[in-house]
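Every protein chain but one is kept in place in this view of the complex.
Right after this comes chain A.
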Amino acid sequence: MAELTRDDVAHLAGLARIDLSDAELDKMVGELGVILESVAVVQQSPIEGVEPMSHPMPLVNVTRPDVVRPSLGAEAALAGAPEADQQRFSVPRILDED
């Protein structure tokens, strides 16, 4: 597996909208690198002829009928929001996108 680079981490931080300082980036490259290395052990598994699994339970077609169930209610829904206004979740302005 290709080694994790500082650019990779900066790219991922950008996607996740996490602002990392240069020092933090350097630190994360090392820490994430260790995690990836540890997990990479599974790549040594002999998987030839083994179908990829999508779920630990061998189930398909688990559905529910199209019947309305009670919702939380606006008050409960907004209870955990850091900010709310006009019965809506208030979030910082979104820049450069529409």
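Assume a contact is a pair of C-beta atoms (placed from the backbone, for glycine too) under 8 Å apart; a residue touches a chain by one contact, two chains touch by 3 or more; residues count from 1.
One rule holds in what follows: contacts and distances are computed from a predicted model.
Only one of "Aspartyl/glutamyl-tRNA(Asn/Gln) amidotransferase subunit B", "FAD-binding protein", "Branched-chain amino acid ABC transporter permease" or "Chemotaxis protein CheW" fits the UniProt record of the hidden chain, and that name is "Aspartyl/glutamyl-tRNA(Asn/Gln) amidotransferase subunit B". Of the candidate positions A:S21, A:S38 or A:S54, contact with the unshown chain belongs to A:S54. Only one of A:E3, A:D19, A:E48 or A:D66 touches the chain withheld from this view, namely A:D66. Across the interface with the omitted chain, chain A contributes residues 11, 14-17, 54-55, 57, 59-69, 71-74, 77-78, 80, 85-94, 96-98.
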